[in-house]
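Handing you this structure, nothing more for now.
Up next is chain A:
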Amino acid sequence: MKHANAAATRSTDPLVVEDLSLSFGGIRVLQGIGLRMESGEITGLIGPNGAGKTSFFNCLTGLYTPQKGAIRLGGLRLEGLRPPQRAALGFSRSFQHVALCPELSIIENVMIGLDRQSTAGWLDAFLPLPAGNRERAQNRERALAALDRLGIAGVADDSPTQLPPGLLRLAEIARAVVGDPRVLLLDEPAAGLNSVETADLSAALKKLRAEHLVLVVVEHDMDLIMDVCDTIHVLNVGTLLASGDPGQVRQNPDVVRVYLGDEDE
Partner candidate 1 sequence: MSDVILPNETLSRDARTSGAAPEPNRRRWSTGLGILGLLALLALPLVAGGYWTFTLGLCFANAIAIISVSFLVRYGGEVSIGHGVFMGAGAYTVALMEKYFALSLLASLPVAAVVGALLGLVFAFPSRHLSGIYLAVATMALALALPEVLLHFSTVTGGYGGLYVSLDAVPLLSKSAQRYYLPLAALVAVVLLLRQFRRSRQAMALLLIRTSAYAAESFGVRRSWARLSCMALSAAIAAIGGAVLAFSSSTVSPNSFTLWTSIFLLVGSVVSLYSLSVVGSLLGGLFLTLVPLLLAGAGDWVPILYGAALLGVVLGVNGLPESLRARLGGGRI
Partner candidate 2 sequence: MDDFIGLVWAGTISGCLYAMGAIGIVLIFKSSNVVNFAHGNLAGLAAFLVFGFTAGILGNMAWGPAVVLTLVIMIAVMVISYWLIAPLVFKSDLTSTIATLGVGLIAQGLTQLIFGSNIVSLDLPIPSWRMQLGVLRINAYDLTVLAVTFAMTGALYLMIERTRIGIAFRAVSAHPFASRVCGLNLRRVHLFSWVVAGLLGLVASLLIVPTTFLSSTSVASFMLQAFGAAVVGGFNSLPGAVVGGIFIGVIMNLLSFYVAAEFSNTYLLLTILLVLNVFPKGVLAVRGGSRV
């Protein structure tokens, strides 16, 4: 099967951001941010409300174009590439408000993650030809495997309208990983989940670590971030406040000050 990932040559280049600045009108949302998100690691991005996490995330996904600075994947410069083009490079993401299609079953939703790599044409769409059937079966297998990785293979044929948000979030992540992405960006995956669901999510995320995958999680939930991430970057009012592993960040006096009493669930 053809993998259309431009960088799916199993490279381990990090996703690097250099001197990134973003403004809206007169408001400077991000200033001079520079950091590395390594392959094979889980990188966390935290910061209090208004720190610019969402804007930074949107720059990574291609929704916003920064005024200054560079976003690099290996040698490739990414600023200016729109989401469909980043998808072609192996970018994948989840959404803060679950973006599954209620008219499709869970496994069909996950199969969309493979759409870019699929070759079945319009003729296969209308007629049950062998090549199309074969690809459909293979995609279904891969989707089932992804659901299994996330621990929810049992709900494959259910409708999203019948399932709790925790499961839906995991299904969304399954959709994001099924295509073997190079970069996986998770936008507040624990939002709206209870503690049991968050624990399931932690376990699932830890299993997603892979050598050629840059996994970035933007989150508010401190427990999840400290549990799951290898490296954490802290943003505050549009600048990078601190970086390091969970232990270092937790003890960093600046971080403590900024977050004093502010641990929200």
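If you want to know what made the cut, all candidates are chains of the complex that A comes from, given by their letters.
Going forward, contacts are C-beta pairs under 8 Å (C-beta built on N, C-alpha and C of every residue); 3 or more make two chains touch, one makes a residue touch a chain; residues count from 1.
Just so it is clear, the structure is predicted and the values come from calculations on it, not from any experiment.
*Asks:* With reference to the defined contact criterion, which of 1 or 2 touches chain A in this complex?
*Replies:* Result: candidate 1 touches chain A.
*Asks:* Mind listing the chain A positions that touch candidate 1 in their complex?
*Replies:* Those residues of chain A that touch candidate 1 are 61, 63, 82-84, 86-88, 91-93, 95, 98-104, 108-109, 111-116, 118, 120, 122, 124-128, 132, 136, 139, 157-165, 168, 175, 179.
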